[in-house]
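All protein chains but one are shown at their positions in the complex.
All chains are identified by letter, namely A and B, in their written order; residue positions are counted from 1 within each chain.
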Amino acid sequence: MATVFERPHSLCDVPMHYCPGCGHGIIHRLVAEAIDSLGIEGKTVGVASVGCSVFAYNYFNVDMVQAAHGRAPAVATGVKRANPDNIVFTYQGDGDLAAIGTAETVHSAARGENITVIFVNNAIYGMTGGQMAPTSLPGQVTQTSPYGRDVEAVGFPVKICEMLSQLDGPAYIERVAINSVKNIRAAGRAIKKAFTYQVEKKGFSLIEVVSTCPTNWGMTPEKAMKWAEENMIPYYPLGVYRDKYAEKK
Amino acid sequence: MAQKVLMKGNEAIAEAAISCGCRHYFGYPITPQTEIAAYMAKRMPKIGGTFLQAESEIAAINMVIGAASAGVRVMTSSSSPGVSLKSEGISYMAGCDLPALIVNVQRGGPGLGGIQPSQSDYFQATRGGGHGDYHLLVLAPASVQEMAQLTVHAFDLADKYRMPCMLLADGTMGQMMEPVLLEESTAGKVEKPWALTGTGMKRKHNIINSLSLTPDELERWNIDRFKRYEAIERDEVMYEEYLCDDADIVVVGFGIAARVAKNAVKAAREKGVKAGMFRPITLWPFPKNALYERSKTAKAFISVELSMGQMIEDVELAIRCSRPVTLCSRVGGMIPSPAEVLASIMAADEKLKGGK
Partner (left out) sequence: MVKITFNADRCKGCGLCVSACPKHIVALDPKKINAQGHHTADVADKAACIGCASCATICPDCVITVVKE
C-alpha cells in the first residue's frame, strides 16, 4: 500500500479559515510538503504576516512568530541571525510584501539573507475586503479603484520578481502559479528548491505565487483560476528570474 | 574588565551590553547615538556576534523582534525621531511579551528638531510610545557609569519580566566621557521555553503573537500582563535622594538635569535655603511612593527638565497635587544652567516665605 496523496505532517490537522477555493490553502500545503520532504520540520521557524494569511501560525507545525505588516523579512532576518541553523521562511501577501514592506523585501534580498520568502500575489487586498494592491492590474476594479485601476492617476503594477532580479544579492527568484494542477506541481518544485537552497546555505530565495481571490474578485473559484491564467499570468510571466546556482547548459 | 576605563557614554552602553551576553545589535545611524552602532560594528564581528545596519529604524526594531523571539539577548538604539518609527514595533514587543533593550539618546524635537540634547521623549517613553495598554520599563542614567550599569540591569529586568526595556538617555549622556567600571551581571540566566528554536520534533510548536480576535482572551492577556507590571512597580523602583530629609524645597530631575540640579541644591544650601534633590532612576515605574513621602515634609517641588514640562505631571500625580510644583526647563537643545535652577529654588523659597 502506497500513499499517493495525503496531508503533509507539517501542516496542522485543523480546518483553515480561508474562503472556499482560496489559493492560500494550496500554497500552505506546498510549503508544508517542501518542509516534510527535506525533513526540516523540527528546525523550521516561520514568520506570519498581516493579511488573510495572518493565522498561518495556527496552520504550520513549526515555531512561528507573527510580524507587523510588511516587516516579516526583517523579523526573519533577526530570527536567522540569532539561530543560523534554523530554516526560516516568511509567508506574505501582495500588500505586505509589495506595499508597506517594500523596503524590507528589497533589503533582505540585497543583503542576501539566507531565508525563504513565499510571496502570494492575488492582485488584491483580501483580508480588508478587496482594495487595490500594488499588483492589481490596469483596469482592475476593486473597492478602492471602483472605476478600474487608472494608470494615469495611480500608476502601474509592481513586478517584484523583475525588480529583485536586478540585485546581486538574491540567489534564487522564480514566479509560479497555482491555477492548474500542472502549475501547482511546478510551484511545489520551486518552493522545495527555495527551501533546499536555504538548507544548502545558498542565500536568499523568493517564490512569487500568482494566486486567486475568488471572493474579492467576485468569481467562483473555478472562474478565478481561469481569470488568473488569462489576465495575471500574461502580466506576470512565470519562470526563473534569477538562479545564481543554475547549471550552465 | 576589572579596571576603570575612560569611555564615551554611547560606547559604554555598547560595551556593557556585550559584557552581559548581548550578541545581536540592529540599528540605524542617527545623531547623537551613532557611536553605539559604530562601536558595535567594530566589536560584534570580533566576538562572533551580529551587527547589522538595517534599512530603517522600523526594520531594525523588527529584526530585534525576530532575534528576541529566537530567545537571544538583543538590542537596538536610536534617537527621538527614530524611536517614533519604532513605536509600532515596541507595541508588538509588549503584546508578544518579548525581552530586549531599546536605547533612546534623546535630541531636540518635535519633528526633525535638533541634534542637541533633550528630555522631551519622557511622555513617549513612560506612556509606552506605541498603541495599546502597556508599559516599558524605563531607566534614566545620569552618568557614564550608569549608562553601563543600567544597560546590564535593563537586560536582566527584560528577561526576568519578559518585556521590552528602554534606556532613556539624553545627548549629553551619550557624548560625555567619564571613567567606567564594567561589572559582570549577578542575575542568573533565564530559561526561555517559549522561544522559537525549532520544535526538534519533541514539543508542540511555539507561537509568538499579539493578535486575538476573541475579546475575552485579549482582555485576559492584558490583565495578566498588568499583574506583572504590578510586581515591577512593587519591586523594581529606583531613585536617588540628596539632602531631602530636611528639605523644604525638593528639586526633581533625571539624567543631565539631575546633575545640574545637584549643583544648584548645593549652592542653595550655601545661601541658607533647605533644598534637596530627588532623582528618579526608573521613570517607569516612577518612584511615586518615595516622592509622596517627601511631600509630607517638603513644602514645594521644582521639576527640572529639558522639555516643555512632561515629568512635572508625574511629580504632581505622585505628590497628589498636595504642594506647589514649578517647572524649570530649557528646550531645543539648551541645557538649564545651575544658575537658572538656583534662581528657581530661590524663587520658590521666596514664595514660601510669603514674598511675590
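As a convention for this text, a residue touches a chain if its C-beta (ideal position, glycine included) is under 8 Å from a C-beta of that chain, and two chains touch if they have at least 3 such contacts.
If you're wondering where the values come from, they're calculated on a predicted model, not measured in any experiment.
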Neighbouring shown chains of the undisplayed chain, as defined at the top: A
Of A:I26, A:V47, A:A133 or A:V210, the one touching the omitted chain in the full complex: A:I26
Candidates A:C52, A:V79, A:A98 or A:I184 - the one touching the absent chain: A:I184
Absent chain, residues of subunit A that touch it: 1-7, 11, 15-16, 18-26, 29, 180-181, 184-185, 214, 220-222, 225
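Throughout what follows, only the chains that are shown with their structure count from here on.
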Centre-to-centre distance between subunit B and subunit A (centres being mean Cα positions), rounded to whole Å: 40
Contact footprint of subunit B on subunit A as seen in their complex: 41-45, 47-48, 54, 57-58, 60-68, 71, 74-83, 86, 103-104, 106-107, 111
Contacting residues of subunit B [partner subunit A, same complex]: 24, 26, 50, 52, 54-56, 58-60, 62-72, 74, 88-89, 92, 96, 196-202, 205-211
